[in-house]
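What follows is a short report on a single structure.
Excluded from the complex is one protein chain; the other protein chains are retained at their positions.
Naming follows writing order (A and B), and every chain is counted from residue 1.
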Amino acid sequence: MKKAVTPEQIKGHLPVLLPTRKLMLSDIPLHDRLFNIWTAGALLIAFLASAIGPSFAQAGAGPARSIITILLDWTPSIAKAFGFNVLISIFAMAIGTVLGVGLGVLQVSPRAVIRRPAWLVTQFFRNSPWLVLLFYCILLIPFKITLFGVTIPFPGWIKAVIGLSLPVMAYMSEYMRGAINSIPTGQWESAQSLGFTRGQTMRDIILPQTIKRVLPPWMNLYAVLTMATPLVSIVGVSEVMSLTRAALSAEGRVDLLIPMYLYILCWFFIYCYPISTLTGRLERRYSVKL
Amino acid sequence: METVLDWLRPDWFFDLSVVGDDYNRARYLNGLWMTVKLSVICILLSLGIGILGAAIQGAKSRALRVSVGFFVAFFRNTPPLVQLYFFYFAIGTILRITGENGLPQPLVSSFGWAIISLSLFAGALNIEIFRSGVEAVPKATIEAAEALGYTRLQIYRYIVLPLALRISMSALGTNLVNLVKTTTLAYAIAVPELLYVAAQIWSEDLNVREMMNVLLLSYVGIVAVLVWVLHRWEKALRFPGYGG
Partner (left out) sequence: MPWTPDQPIISLKDVHKSFGQIEVLRGISMDVMKGEVVCIIGPSGSGKSTLIRCINALNDIQSGSITVEGQEVHDQKLDMLALRKKVGMVFQQYNLFPHKTALENVMMAPIKVLKQNRSEVELRARALLKKVRLEGKENAYPGELSGGQQQRVAIARSLAMNPDVMLFDEVTAALDPETVKEVLVTIKDLAAEGMTCILVTHEMGFAREIADCIYFTDKGVIVEYGPPQTFFENAKDPRTKQFLSQIL
């Protein structure tokens, strides 16, 4: 039960500007509901215009298929490939979340021997480019590992999942650290005075209370991760972007370029936009209640 | 088991042709310089986009506000790599001029497209960051300024913007660090930045592991410099009574 901070408690406060909650990337309320409809509408119009426009211009040019037909023809393959992107994002998120929660708990350990390395690992993976980490995992994890006679294969896409889960782990670790530190010390003290050990306090008292705080940035992180999945095409794992480029070279039509890329952008937009909107809404609700 | 041991071999910096070989060192430094150039130009452009966009979102015209909102939503919810491809492969293919030799030449180089694409991507988020900073400036402060006779523009320039900037500092820092990390995407359109030259070197010298470690350390170094600069800036902006 946090007591509201009164201005008197803030040293040398200015009457006009009270400290706001520290802003995080995820703290940004993104979407007015208005933009929701507008954005989707505008995107659709842009897409249709670029798809239909050229097809009229080309109408007299012979038996060429219309852009719309081509896009529709490719849609089942695109859907399948996009599903693979989603699969990668779910696996990477699951691994990254589990590792990140653990690392975050280590980051608030009272022992410097544990806390410092955990901090270092977090900072390292948080500040390394996602693409470089992907390269790292793709090129340096062996394609199979033989442990005690059991051979575990590591196909490219699993290595890519690991590569993507590393930054997720680091971000998650930071969110956990922030959330744990935001729980009032009174919670630790009262648990301590009731005889809870540190581990019990963490598991039964502190961690359940962090969920609310971590949920919005966690969802935001998932959207960011999903938008990072096309990166795996650069390191040779085929997914929706590789498929798109293959489709474009198979069709070999310049007028298909813009509609096709817009089409792929739409797929991601339609998947990620609701997540961002929901995140924003949750943030606003919890920021009032907590 | 052997492969595990092999993988964990502690000769991480064994074949450092980047340090020893003049040609590779020059190449690597050029890549580093390219990454720094990309980062700095994109940071400045994205800040400009952010301030401009946030100002427009406070404008009276609904059409203007809605179009900025559209821009932000679009760039925030689509993959930066696909954005980059869209600019480079789709728009870049169409935007061509006839060169001196009579052949079509791209109007914008891959470096140019990387700058445009990355600046728009980071700028869109900066707009959101600045806007929430502006919204966090207490109404009472603005009213006090109005009561003192400041004009709308003066209020924005002297009161809202300086306070909003301070409020936004930490989110802004995160975004700019992200931007530097995202410059690696330029690899995909063959801009010879750090990752690109590193990949060239390791495919020629087959010293993947060493180059990888050098590369990671380079980025951690660049980010560390940026974080340090941001920290200094934040400290310079800080005044008693706000922030810790």
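Please note the rule applied: contacts are C-beta pairs under 8 Å (C-beta built on N, C-alpha and C of every residue); 3 or more make two chains touch, one makes a residue touch a chain.
This one's a predicted model, so the numbers in the text were calculated from it and none came from an experiment.
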- What are the shown chains that the omitted chain is in contact with? A
- Out of A:A46, A:I114, A:I158 or A:I205, which is the one that touches the chain we can't see? A:I205
- Query: Among A:I45, A:I68, A:L120 or A:L194, which residue is in contact with the omitted chain in the full complex?
  - Reply: A:L194
- In the full complex, which bits of chain A touch the chain not displayed? Write them out. 1, 3, 184, 186-187, 189-196, 200, 204-205, 208-209
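The criterion applied here is as follows: only the chains that are shown with their structure count from here on.
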- If you average the Cα atoms of chain A and of chain B to get two centres, how far apart are those centres in Å? 18
- Message: Applying the document's contact rule, which stretches of chain A touch chain B when the two form their complex?
- Response: 10-14, 16-20, 22-25, 27-32, 34-35, 38-39, 42-43, 124, 127-132, 135-136, 139-142, 144-148, 223, 226-231, 233-234, 241, 245, 248, 254, 257-258, 260-262, 264-265, 268-269, 272-273, 276
- Touching residues on chain B, where the partner in the complex is chain A: 1-4, 6-7, 66, 69-70, 72-74, 76-83, 85-86, 89-91, 93-94, 125, 128-129, 132-133, 136-138, 140-141, 144, 163, 167-168, 170-171, 174-175, 177-178, 181-185, 187-188, 195, 199, 202, 208-209, 212, 215-216, 219-220, 223-224, 227, 240-244
